[in-house]
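Data first, discussion second: the structure below is written as structure tokens.
Every protein chain of the complex appears in place save one, which is left out.
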Amino acid sequence: MNDDSRREFLKTSAAVGAALAVGAMAAGTATAADAPALRLAYGYQHAPVPCHSIRKASRDFREADPVSLENNYGGAVRALNTLRGRLAAAAADANTPPFVYTGLKREQLLRTGSVVLHEQYFAGLGGNGQAGSAMRSRIAASFGSYDAWEVEFRKIAQGLAGGSGWVMLGYNEALGILENHWMADHATAPAHTRPLLVLDMSEHAFHMDYGAAAARYIDAWFANLNWETVAARA
Amino acid sequence: MNDDSRREFLKTSAAVGAALAVGAMAAGTATAADAPALRLAYGYQHAPVPCHSIRKASRDFREADPVSLENNYGGAVRALNTLRGRLAAAAADANTPPFVYTGLKREQLLRTGSVVLHEQYFAGLGGNGQAGSAMRSRIAASFGSYDAWEVEFRKIAQGLAGGSGWVMLGYNEALGILENHWMADHATAPAHTRPLLVLDMSEHAFHMDYGAAAARYIDAWFANLNWETVAARA
Amino acid sequence: MNDDSRREFLKTSAAVGAALAVGAMAAGTATAADAPALRLAYGYQHAPVPCHSIRKASRDFREADPVSLENNYGGAVRALNTLRGRLAAAAADANTPPFVYTGLKREQLLRTGSVVLHEQYFAGLGGNGQAGSAMRSRIAASFGSYDAWEVEFRKIAQGLAGGSGWVMLGYNEALGILENHWMADHATAPAHTRPLLVLDMSEHAFHMDYGAAAARYIDAWFANLNWETVAARA
Partner (left out) sequence: MNDDSRREFLKTSAAVGAALAVGAMAAGTATAADAPALRLAYGYQHAPVPCHSIRKASRDFREADPVSLENNYGGAVRALNTLRGRLAAAAADANTPPFVYTGLKREQLLRTGSVVLHEQYFAGLGGNGQAGSAMRSRIAASFGSYDAWEVEFRKIAQGLAGGSGWVMLGYNEALGILENHWMADHATAPAHTRPLLVLDMSEHAFHMDYGAAAARYIDAWFANLNWETVAARA
């Protein structure tokens, strides 16, 4: 922190501390009835969504990985909720150097991605794997054919199979284009993109049931896709 | 590529090649009149948006960096347009291993982020830096106060100042929350988030005019913000 | 690729093609007797080291994860060997844009890290977990005490437990300092640092046997450390 930024920070930090205290008081666990805009940057506490039960109930998935997935997702929710308090304290402390603060922000971004993407992964399951004709046409219009889309999607998934990460079919709101994306971790994502479909390639999503045989996990995922929820987001 | 995935790939690659050829024929440089859904995953060619002229015309920015920014943005557009052709060829070649394909996908993601974020950065400039009362209230409702928001935003920017990256004020559509985010590079982003405001902390955005004095660049950026375009996205 | 770099590249690419062809002919699977300096940047083919049998034979590790680890390590070796051929072809092709080439280089770096780190992880096992007094003293001299070192090492491992990555105790040859490092993936590492001890926090290293209970895996790893191999590298 150079002299200029320290000076500026000291000027505002007292006011910030007071503002954050108000924020913390107003916060609470969100419910469906909350108006989104009232969720607090420093105070919001996320309640885990029980949609992982969808995967547990899906054909072709056995018991081991759903439990592991649930633990992993639950851990991300708890970490994210703790991080907000840490961020509020660090932001209100005039001695926090920017490079210490960004360490916390990276962890927040990572857990935010984990929570959002796991919830969309869970919500996309529980179906029979058959895409309706409208979605097939829409995909074909972008990728040349539905099969060409699936080939690319599977290839990206296989390329991540030895590590971890996500594959996303997303609509880029800024460029107006429907594309598949490789995402190396929870903090990697295409900016300003609405996910239609996400596949979790973390080993906790398949390793206990399928080991290194990622292709069989990907098959099971395709076979249990709920294309109605996909279409609802498209 | 294991035997299973190679076999599956060979089955579909002939069809894919044909589909992509059709896609390539149908493609062309997009215009404002294009229906977004028709933009092709492998064939779309992005036309650079001339909004960087907004920064050139802004008070408090001198000439050197806008030129550098334009070169940088233009390079990302050209790279992205080239990458689509490379991806189409690699996807249609049955011998492309997944880990080679994901190398291309990472570069595509990186350039997609660069194009999207630079365009939003340019579009957010050209104003007088005064946020309207509606935006101030909305920000205060999330961050405790408008000042608390600005303190965090500046601190993240300072934490990135020795390297590169972006700061984003974004609305997370999945969690219903307005937050600032640290983004280490063009491929780092919060998933499913609509950007309201992005600040380019790449050295090409400020180094030629401000050197290592990032705080003065951040001041200039705040002073030239066009809060009407921000409000229009909110 | 701008005009300047393209021109320069065209000048040298014929010579490069010839040189790489010679390299490819001279290459072969390396054996222990190879002089290191003769291993070819584009032609070297790595032979998997059978040291993963050490983990299989270790107390406190069951059967499932060693098999998974071996598959994962073997896949990295195969990918790396394939990538060298792809790099040689791309380097010799005057039409390869730099941003396509760097996609391949990232994948090479990732697999190089996977091979090197897995081999050191395997080689560090098979012992009784008791550090000798020389290593305890050396660690205590850097960290204040042996226990302080272990507390930090475990905390880093726990911080990676929900995702993947490595923890390294390494000697930084440039700064002359013995430190623990957090490494997010195979391509993250401290520059110019000799690893003494590496812990694999990839889920394939523990998930099948321990699920999300990373702490028990870390206990098992500490209990089976071979401190004599650690001391030999120190």
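All chains are identified by letter, namely A, B and C, in their written order; residue positions are counted from 1 within each chain.
We adopt the following convention: a residue touches a chain if its C-beta (ideal position, glycine included) is under 8 Å from a C-beta of that chain, and two chains touch if they have at least 3 such contacts.
This one's a predicted model, so the numbers in the text were calculated from it and none came from an experiment.
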{"item": "Neighbouring displayed chains - absent chain, whole complex", "value": "A, B, C"}
{"item": "Among B:Lys56, B:His204 or B:Arg233, the residue in touch with the chain that has been omitted", "value": "B:His204"}
{"item": "Chain not shown: contacting residue from A:Ser53, A:Thr82 or A:Asn128", "value": "A:Thr82"}
{"item": "Option from C:Ile54, C:Ala79, C:Leu178 or C:Val230 whose C-beta touches the chain left out", "value": "C:Leu178"}
{"item": "On subunit B, residues whose C-beta touches the chain left out of the figure", "value": "64, 67-68, 71-72, 75-76, 79, 110, 114, 162-164, 184-186, 202-204, 207-208, 211-212"}
{"item": "Where the unshown chain meets subunit C, residue by residue", "value": "1-2, 4-5, 8-9, 12-13, 15-16, 18-23, 30, 34, 36-42, 44, 46, 87, 91, 96-99, 101-102, 105-106, 109, 112-113, 115-117, 119-120, 138, 140-145, 147-152, 154-162, 168, 172-184, 186-195, 215"}
{"item": "Chain not shown, touching residues in subunit A", "value": "79, 82-83, 86, 97, 99-100, 102-104, 106-107, 111"}
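Keep in mind that, in the parts below, only the chains that are shown with their structure count from here on.
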{"item": "C-alpha-based rotation, subunit B on subunit C, 0 to 180 degrees, nearest 5", "value": "180"}
{"item": "Most central chain, Cα average position", "value": "A"}
{"item": "Distance between the centres, which are taken as Cα means, of subunit C and subunit A, whole angstrom", "value": "28"}
{"item": "Subunit B-subunit C separation of Cα centroids, rounded to whole Å", "value": "32"}
{"item": "Shared-contact residues (touching 2 or more other chains) in subunit A", "value": "162, 184, 186"}
